[in-house]
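Note that this complex is displayed minus one protein chain, with the remaining chains in position.
Take a look at chain A:
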Amino acid sequence: FVQMRTKLNVADNSGAKIVGCIQAKARKIGGSIGDVIVASVKEAASGKKRIKKFEKESTKVKKGDVVRAVIVRARMQKGRRDGSHIRFDENAVVIINKEGEPVGTRVYGPVAAELRAKKFVKILSLADDV
């Protein structure tokens, strides 16, 4: 379960690198894949590094911002209806705004397909692997 003080990687290009969970919105016990959490940005990109020739790292989100995020990868396994489970080797989130729209433009790494049932199809369409 992802709970308060859990550190999670950021899987998109919103500018944040690591966030720390403040509260899991879905359940009292904590969040898992597909749940929304409120988090504080612990580490963010400085904005000076260049990724491509004409593109710098985005700084939409700065260190210390309180943001909402969706858990897209979790170390704790999640059961599916066919009896299988899915778990990843890290905890990762995608930062979203209040309406549920992703702040970044690309999502890196695989994301769980559970997001579809939780109405985050936009993140699925930005992801490079589902």
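Operating definition for what follows: a residue touches a chain if its C-beta (ideal position, glycine included) is under 8 Å from a C-beta of that chain, and two chains touch if they have at least 3 such contacts; residues count from 1.
Assume contacts and distances are computed from a predicted model.
Missing chain, UniProt protein name, picked from "Myotubularin phosphatase domain-containing protein", "NAD(P)H-hydrate epimerase", "Eukaryotic translation initiation factor 6" or "Protein Iojap, chloroplastic": "Protein Iojap, chloroplastic". Listed residues A:Gln23, A:Gln77 or A:Thr105: the one in touch with the omitted chain is A:Thr105. In the full complex, chain A makes contact with the omitted chain through residues 82, 99-101, 105-106, 113, 116, 119, 121-122, 124-126, 130.
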